[in-house]
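== subunit A ==
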Amino acid sequence: MDTDKTKIQSLIDNHQGLKKNLIAILLDIQENFNYLSPESLRVVAKALDMPLIDIFGVATFYRAFSLTPRGKHMCLVCMGTACHVRGGPKILEEIERKLDVAPGENTKDGQFTLETVACLGCCAIGPVVVVDGEYHGHATIRKIGPILAKYQKPEAS
Partner candidate 1 sequence: MAGKKKLRIQDLAKIREKTKSLMTIREGEGRARVTVHMGTCGIAAGARDIMDALLDEISKAKVQDIIVTTSGCAGLCSAEPMATIELKNQPPVKYGDLTPEKIKKIFVQHILGGQMVTELVLAVGSETVY
Partner candidate 2 sequence: MITFRMNGLDVKAEEGWSVLETAKFYGLEIPTLCFNEGLTPHGGCRLCLVEIGEGLKTKLVSSCTYPAEEGLVVRTDSKRVWAARRMMIELMLAMAPGSKVLQDMASRFGVTQVRFTSRNKECVLCGLCVRMCAEQMDAKAIGFQKRGLNRKISTPFDMRSEECRLCGACMYICPVCQLRCQGPNAEGVLCNGCLTMDPSCLDHYDDLQCWMYDAGRCGTCVREKT
């Protein structure tokens, strides 16, 4: 869409259209559109006068970027060492079972995207699950159901 294109162009302009700000530009697009569409990458390539393949390389290298649209709710499970020794993997398994989804994927209904993260730096409250930016510390297998249910609720009209 043209409006999207304008928006992307303004994000690029925010960073003076400089090649060195490619990562910052892509982070902004990711934040605004929830993913990096093929179209957006082409726009960036053109604006920065860079080969598409270079931009594609950067977009697939860093973890912060997603080339497919993400679900409505972002469910992040911390896989840091501290969370790991405190039972993080069991929490992740439970979420995988509950949502029927593997890390990095969206649920069939498009409600959730499940992602793992290497460390959030709040090891004291591990294992940690973050949904839509809200931290749920000291997670247990039994807490997962209620946590997810909070977001699964049909939109209150």
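Picked so that all candidates are chains of the complex that A comes from, given by their letters.
The rule is simple: a contact is a pair of C-beta atoms (placed from the backbone, for glycine too) under 8 Å apart; a residue touches a chain by one contact, two chains touch by 3 or more; residues count from 1.
The model shown is predicted, which means the values in this text are computed figures rather than measured ones.
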Options 1 or 2: the chain contacting subunit A in this complex: 2
Residues of subunit A that touch candidate 2 when the two form their complex: 38, 41, 51-54, 56-57, 60-61
